[in-house]
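Omission of a single protein chain aside, the complex is shown with its protein chains in their original locations.
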Amino acid sequence: MFAALSPQFRSLGNAQNIMDAAAVLAVVTCGITFVLMMGSIDLSSAGVMGASALTVSLLVANNRNDNDLGLLGIAVAVLLGCAFGCLSGLALVLLKVPSFMATLGVSAIGLGVATLMFAGVQPNITDAMLKGWAIDRFLGLSYLTWIAVACILVGWLIQRYTRLGRYAYAIGGAEEVLALSGVKVKPYKVAVFALAGAFYGLGGVMVTSQLGAGLVQAGNGYDFSAITAAVVGGTLLTGGRGGVLHSAVGVLLVMVLTNGLVQVGVSPYWQGGVEGLIVVAAVAAAVIPQRRRNQVVK
Amino acid sequence: MPALEVRGLVKHYPGVKALDGVDLVVRQHEVLGLAGENGAGKSTLLKALVGLVTPDAGEIYVRGEAVKLRSVVEAANHGIGMVFQEQSLVPNLTAAENILLGSEGASVRRGLYRWDVMRRLAQEQLDKIGSKIDPLARTDSLSFADRQMVEIAKVLRIEQRSQHPPVIILDEPTSVLESKEIDTLFAQIRRLREFASVVFVSHRLDEVLDVCDRVTVLRSGQSVGEVAAAGAVPRELHRMMIGSTGSDDHYHENAASVVGSEQPRLSVRGLSGKSFRGIDLDVAAGEIVSIVGVHGSGREDVCRALFGAEPATAGEIRMDGRKIDLRSTRAACAAGIGYVPAERKIEGMVGPMSVADNMTLTKQKARCAGPFVAPAKQASLVDRWIERLSIRTPTRDTAIQRLSGGNQQKVVLARWLVGGDIKLLLLDHPTRGLDIGARSEVYRLMRELAASGVATVLLADSLEEAIGMADRILVMNDGRVVTEVACPAGGKPSPLDLVKEMV
Amino acid sequence: GCSEEAAGDKTATDAGGCKPADVKLVGQVRNESNPYEASWLAGGDAFAKSVGLTQERLTYGGDSTKQQEQISQILAKGDKCLVLNVLPNGDSDTAPIVKGADKAGAYLVTQWNKPADLKPADYKTWVSHITYNGVESGQQIGDALATAIGGSGGIIALQGVLDTAAAKDRFAGLQASLKKNPGVTLLDQQAANFSRAEALTVTKTLLTKHGDKVKAIWAANDDMALGALEALQQAGLSGKVAVAGIDAVPDAVKAVNDGTMTATVSSDGTWQGGIGLAIGFCVATGKLKVADIAAANRAFFAKQFLVTKANAADFSQPKTTASDFECGNVFNRVAGPLT
């Protein structure tokens, strides 16, 4: 539809642009998909990404200190994301706090930690490799986009071929049954949140690479966008349905939509509204074929 | 040395003593039957044997050795496995994964799935019970009975898991099976006896006596006796279960009402839906019509369509001659139709809500004064029905999920009766999981309702039940009514006549 | 019965009756996590230290309701000599802050956002409102861009949060500049909400949409300008498109100095953070009488400077000194009354 409305939309350049713009969202959505598959929800990406963005920008070559850890710094940032994910998971299984709240709390903690690291002065990265991720291209797509593709692949493999992935799926289907079968679900839940956290951590690194600076707000808005993308892709919030590939499609749909609206020249006032309308319409269209009389919709 | 021995097991729940010093012995290579009324404590006892219920007192001995069972895994390591009363499969996993869940063995190496191995291992289990289902089919795409087969296949994994002869517990495995499948299961149980011990629970006492070597009877959380199966008769067992002699006339046939031939109460013409076509059906006031058919015959969907819970693509439905538009369950309720679904746990009851609230959920008027709830009115109403149906519950405010299966079912039935305005009852396996006594009461209730002019459509639990209760039987096959058999008291058809038409 | 206010409310203190040690200084901004507002709080701290006090820092995370909640809570404590230097989140937030402070008799200086018909002159303890002329700055950088691209070509505009006076004024300035430079055409305008990340995405999209036609990017603040710079770099267009922003945050000044950015306009966060407290402090301690403050100084535009490559080096260091905050000098940077 956008292709009909705007000639630029059809251009190869714009296709590249959409793919590049989708990279971070794709990685974050990949992470959140596992949580959604379990039937939980994760709102921690904003905070986790902020913390990881600040961490990586202070650990690789930057204008604030003399660190120059390169890849190691990136790994630390991803691990930090993992640790935050763990925290959410532990709050869920040990304190029995619903994930909605646990992850909201962890997000606040992440933002606090990021603000502490920020300390008033913007860290700009000078690390050539990290900056290069956003700029250098391979087969027409930026390295970041390839990283996102790799993440989706890894995510899919985890979902299909590992116990973690399958159990996450099963937890969304019938958690109580796993317990009856003697499976201890708690470690898997924590692990799923940690996995998601790692993806957010990587997302934070990618944002830093794009912006050339570590921002506390690096993850702003990704929490809800990622959920939207996953749901548009067909992952159910009640868990047990959907998956990484679904989500990847959802991300592309959402990105095409945002991009298309700008390309077609919809007034900025209305863009959010049109987006919302289309998301609702898309989901409505998707559920029509599987509508059953007594099916539960929450 | 017995395979399993239980001595003086006690378990308290708030308000009830589920187990009150039970003793139980399971010998090597025997099939032990466990009989008892609803709420006698059978499931609780068995759950204690697989570590899901921690007893307050008493000991469990496995092969003479005292053990503490804290989890399913521990129990499995001692060679004890169980098929639960309520189905317990993960719907969105494949059958293979469900079969191997928790004991994946060689099919998962270092957390990585090897689907081909998994398929093979699952197939081995399915072959044992001769099930034809595809191991890689998603469980929720299987029929109820196939899922039950998967459960049995799953528990047989115990053989691979423990080096000792296993003890396999089956808690009401037959309540959702067809007679052919039951035969397969029994063959399986007999095969198991060669190398294992089996504990078998069923409310169908003839089944129990058929497959078991010995039957232990539970009453109110205590073991009250033991019977060798050979030569025993169901009546004897029943007497032990309830502590007195039950009535002979199980189906209360002498109470069957004589159906007049006025205009039918329910009249269905050309009803079609996804899994059924061109259904014509008349039910007169006071008549009990049973629909029988094999799995997938579509009778269940017909029943749901009559209640507006399943979309119908064509046809019309009239109640007392008035056409009704059944696009919502509300309209059906308003027209005086009641429905008792088969999947009680998911569809029949609201688990965390109290017995009283569940009972008055539909007929709100019965507990209200004007638009307001009258607590006193509700209390007396609920208490009356609890007594009338002898529902075993600590108080009317107990969450219904805390009741035993049979008692839950009675509450669900009561829901339609409290208003006193019911005209047509659609009963989908209303006696599934009920003990003989409770069954008999339900039958009596159905007769009473029929006598008061309520029309009933019954999807019976067994052919015998259909024949015993119905005035008329419709046989469905592949979405169509293939024949109709009159079934008056005194002129009952034989099961064989019906089976011919069903397949 | 109902009454107008909570029991125990006190009447406003007589202006100027406070001992310096009794004064409580409060600085409130959106958050500490961006360089501009961090420098604001730092300026406030520096001033407080110079008079032997500490500044209570409040941040409300860009959340209007939270800002109000904080203000009403701090006013409810009933300190007699409270001085507030507040950055209202949006125009709509100023009125309740002003009315609350007026009722509690707290000395208040607001900055940036204020509806036009709400005037400090109508209140006793709302000492002053300080802002920068957004129309002017928007026009200045618009003109600078026009010059940089030789007076003709297409530009794209990145708007701020649409619901703020700053965003609207600055964009009005751009439109004025466009009128003055008929050769320059506005190809497109999108909101990027003052955010670096959003600016990056929007710019990329607009670059693919308009391609070579884009000669310059006008951004309503430096954060967005920096985001646009990243987008240009990623599109391989570094140095080929002129970029200008507003605020003169250190990174932008550096970029201007390096020549990657065309221009920015200085708004001095450090000074803003100090000056509000200084004015309030002077009034609270009686060194300055509200009645004596010239009407033009009750609501004024502060001086701002266009920063270009020519003068960027001068702006790389903070230009604020302690003497700016002496009671006699607090109105030294008045550029003119609010229009």
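Letters A, B and C name the chains as they come in the text, with residue numbers starting at 1 for each one.
Heads up, the rule we're going with is that contacts are C-beta pairs under 8 Å (C-beta built on N, C-alpha and C of every residue); 3 or more make two chains touch, one makes a residue touch a chain.
Going forward, contacts and distances are computed from a predicted model.
Novice: Would you kindly match the missing chain to its UniProt protein name, picking from "ABC transporter permease", "NADH-quinone oxidoreductase subunit A", "Fumarate reductase subunit C" or "Heme exporter protein C"?
Specialist: "ABC transporter permease"
Novice: Give me the visible chains that the unshown chain touches, in label order.
Specialist: Output: missing chain touches A, B, C.
Novice: Using the touch definition from the top, which of B:Pro341, B:Gly405, B:Gly433 or B:Gly468 touches the missing chain?
Specialist: Touches the omitted chain: B:Pro341.
Novice: For the full complex, which residue in A:Ser40, A:Gln122, A:Ser247 or A:Gln263 touches the chain that was left out?
Specialist: A:Ser40
Novice: So one chain is hidden, and I want to know which residue out of B:Ala76, B:Met241 or B:Ala309 touches that hidden chain in the complete assembly.
Specialist: B:Ala309
Novice: Considering the complete complex, identify which of A:Ala61, A:Val113, A:Ala191 or A:Val207 is in touch with the unshown chain.
Specialist: In the complete complex, the chain left out is touched by residue A:Val113.
Novice: Taking the full complex into account, find the residue in A:Met49, A:Ala77, A:Ala102 or A:Leu202 that is in contact with the omitted chain.
Specialist: Only one listed residue reaches the unshown chain, and that is A:Ala102.
Novice: Touching the absent chain: which residues on chain B qualify?
Specialist: So the residues of chain B touching the missing chain come out as 307, 309, 328-330, 332-333, 339, 341, 346-353, 357, 360-362, 364, 367-368, 371-373, 415.
Novice: Contacts of chain C with the missing chain: which residues?
Specialist: Answer for chain C: residues 1-9, 31-32, 56-59, 61-66, 68-70, 72-78, 90-93, 95-96, 99, 115, 117, 161-163, 165, 168 touch the chain left out.
Novice: Contact with the hidden chain only, please: which chain A residues?
Specialist: Contacting residues on chain A, toward the hidden partner: 38-41, 47, 91-92, 95-102, 104-109, 111-113, 115-116, 175-176, 224, 227-228, 231, 236-239, 269-277, 279-280, 283-284, 287, 291, 294-298.
One rule holds in what follows: only the chains that are shown with their structure count from here on.
Novice: Show which chains lie in contact with chain B and also with chain C.
Specialist: A
Novice: Please find which chain has its CA centre nearest to the centre of all protein CA atoms in view.
Specialist: Nearest to the common C-alpha centre lies chain A.
Novice: Could you work out how far the Cα centre of chain B sits from that of chain C, in whole Å?
Specialist: Centres of chain B and chain C (C-alpha means) sit 72 Å apart.
Novice: Cα centroid separation between chain A and chain B, in whole Å?
Specialist: Here the centre of chain B sits 45 Å away from the centre of chain A.
Novice: Averaged over CA atoms, how far is the centre of chain A from the centre of chain C? Could you give it in whole Å?
Specialist: A distance of 33 Å separates the two centres.
Novice: Which residues of chain C are in contact with two or more other chains?
Specialist: none
Novice: Quick one: in the complex, what on chain A touches chain C?
Specialist: The touching residues are 6, 8, 11, 13-14, 16-17, 20-21, 111, 114-115, 118-122, 124, 134-135, 142, 207, 210-213, 215-218, 220, 258-259, 262-263, 265, 268-269.
Novice: If we count contacts the way the header does, which residues on chain B are in touch with chain A in the complex?
Specialist: Within the complex, chain B contacts chain A at residues 52, 71-73, 76, 84, 88-93, 97, 101-104, 108, 111-113, 115, 154, 304, 308-311, 347.
Novice: Can you tell me which positions in chain A touch chain B when the two form their complex?
Specialist: Checking each residue of chain A against chain B gives 160-164, 166, 169-170, 172-174, 176-183, 240-241, 293-294.
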